[in-house]
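Quick notes on the structure that follows.
A single protein chain has been omitted from the complex, and every remaining protein chain is retained in its original position.
A and B are the chain letters, set down in written order, and residue numbers restart from 1 in every chain.
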Amino acid sequence: MSAVVFYLATIVNYFFIYNILAWGLNIQFGYAGILDFTYITFMAVGAYVAGVTSLGPPQPGTGVVYILGWHLPFPIPILLGGLAAAALGLVVGLLAINRLRSDYLAIVTLSVGIILYSLVGNLTNLFDGFDGLVGVPEPLNGQVHLGVNTYTIFYMAVTGAVMVLLWFVAQRLLRSPLGRTMRAIREDVDVAEAFGKNTFRIRLWAMVIGCFYAGVGGALLVGFVGAFSPDGWSTLETFIIWAILLIGGRGNNWGSVLGSFLVVAVLSEATRYLPAIPNNAFLEPALRNMVIGAGLIVVLRFRPQGLLPERKANFSEVRTAAPGLEASHAD
Amino acid sequence: MSILWLSIGFGFVTASVLALASVGLSLQFGVTNYVNFAYGSFLTLGAYFAWTTLTGGHLPLWLAIVIGALGVGVVGVLSDRIVFRSFTRSGFPLFYLLIVSFGLSLILGNVVQGVWGPSPQFFAVVSQFPLHIGPFLLTPAQLVIIGVAGVSMVGVHLLLTRTRLGKAMRAMSDNPALAQVSGIDINRVTTWAWFISGTLAGLAGIALAISTASFEPAFGENFLFIIFAAVIVGGIGQPYGAMLGAVLIGMVTEVSAAFIDPAYSTDLAFVVLIIMLLLRPQGLIPAQGKA
Partner (left out) sequence: MPTDTPILEVDAIVRHFGGLQAVDGCSFAIQKGMLAALIGPNGAGKTTLVNLVAGALPLHGGRVLFEGTDISGWPPHRIAARGLVRTFQISREWAQLTVLENLLVAAPGQQGEQLWNALLRPSVGRQQDRKLVARALDTLDTFGLYAMRNEYAVTLSGGQKRLLELARAVMSQPKMLLLDEPMAGVNPALTEQLAAHIESLRQGGITFLLVEHNLEFVEQSCDHVVVMALGRTLATGVMAELRTNPEVVGAYLGGDVVERAAG
């Protein structure tokens, strides 16, 4: 098992997980226009819940304290993670959606994230505070007993399968009349209301479904890495998902795939080409983050629709629905 | 009973820091009509600018503070000129600016981290023995903070009511379309709004850094949500509302710390915010022209 294969498998796993995360945010923002600046919080909830439901009870003497510890088998913890995130999304959505300005929604989501971060950190009995969870069991490894390298490749199948399933759901939603109405709400909420659409309920659905995706992504991540702490829960992470979505092309799920490919590639490979700067170990990640931030601003300015813009709806029903019209308007 | 008075005293200090920050945010929001999510980084920059001038340049504290605050004012203007205006001029919808400001906060936060490093710093301020002022127990530094905030609030009030610039800012906030056709130089007023906003943010950041034990690159961003709470509770886009919100939130956080675990006192501010949003989302003093 060469190191290269292992390295690639690791990157692919991250790539798959980022796809799932980006699609969730796409459903919230790309479909329905919801500005969620705390997407990472929902991912964290998914990670934590999946962690404490797949871990056994906390062992005294290890110094690690957390709730639940049900030691449930795959795929239940992942499902629970998704549902927990969705439930939180429901609460936040009920509070914040339909307020008067999109700035409010952004502020409230950001505030919720910061508050929950502080609560999780301070309520150490919940998820082991700022130290976080460790030793989260790898899904299915109790059955297959693989070594670290082989498991990484095996895990690609796990994340890949979940990813494909969630892809179909996201595409189906997009192509449905509901997806179309979500996009109308995104374009102009008041007009959608004026045409009888319950915009509050529909946006709430988008919020909740997107949060489910975030939770599943977080759950898959914690199964892969085996640990999760508030360190992995920063606005930087939310920003990376936003960058993936906007650079790739919002509203377009293929765009998110392209975006996550680019961002994952940049994140892992870019620093390879920087000269080593002595005494400044923290300069590297700082520079990398600055580049991401600046890069996003530039892309937003000069190609706001992203690399792969939204695809125009194609109604093959047109020919069958109105053959007379087609004939009389033969262009 | 004396604990209550003590915490009210501390409440004034927090309220002062919040007032500086909230009014700055409100003024800029009023004029530009979008929220600057990089505002937290402005506070951080103010603290670091002042600290560097103090420790590196060995200038007297008051001068370091002035330079620090004005430095952030300049950063504010540059942010507008280099980043934001490029979007507003090209007619981008407002939510793009939120994302852009979010990106800017990432950049600025990492600039601070890259230049100054992640380790906490602190302001070595001499003579930190608290004084008895009536029922309150406050250090000279805290008294100065309250004083500076008070003076600044008066200054802002005079600016808004007595100067042409201030009236133009109010006009742009209440009714941008009308302001435009009545011959106000939008660009000039916007630039000044950013400068004042940045300066107030810088002052707030310095005050916050002085009144807390230490500060590190993320401390401004972490404070941002409390600023939002004050601004929203008071009434977004309305500087007087921001002052009121600052007092309210400042008092709630400090007085509650006397009765509950201090780690949760900021969470309580959040509860106030949620209640406000549920009952009266436009805030205590609603601003005109901001739906």
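Basically, contacts are C-beta pairs under 8 Å (C-beta built on N, C-alpha and C of every residue); 3 or more make two chains touch, one makes a residue touch a chain.
Owing to the predicted nature of the structure, the values given are computational and were not obtained by experimental measurement.
Undergrad: As a test of the contact rule: which chains in view would the missing one touch?
TA: A
Undergrad: Out of A:64, A:184, A:244 or A:300, point to the residue that touches the absent chain in the complete complex.
TA: Counting the whole complex, the residue in contact with the absent chain is A:184.
Undergrad: Give the residue, chosen from A:205, A:224 or A:239, that touches the chain omitted from the document.
TA: That would be A:205, which touches the missing chain.
Undergrad: So that we can see where the missing chain sits, which residues of chain A does it touch?
TA: On the chain A side, contact with the omitted chain comes from 169, 172-173, 175-181, 183-184, 186-188, 190-199, 202, 205, 251, 310, 312-313, 315, 317-318, 320-322, 325, 329, 331.
Just so we're on the same page, only the chains that are shown with their structure count from here on.
Undergrad: So what's the Cα centroid distance for chain A and chain B, whole Å?
TA: Those two chain centres are 32 Å apart.
Undergrad: Would you mind writing out the residues of chain A in touch with chain B in their complex?
TA: So the residues of chain A touching chain B come out as 33, 35, 37, 95-96, 99-104, 106-108, 110-111, 114-115, 118-119, 122, 235-236, 239, 242, 246, 280, 282-283, 285-287, 289-290, 292-294, 296-297, 300-301, 304.
Undergrad: Along chain B, where are the residues that touch chain A in the complex?
TA: 34-35, 37, 83, 86-87, 90, 92, 94-96, 98-100, 102-107, 109-111, 113-114, 117-118, 221-222, 224-225, 228-229, 232, 236, 263-264, 266-267, 270, 273-274, 277-278, 281-282, 290-291
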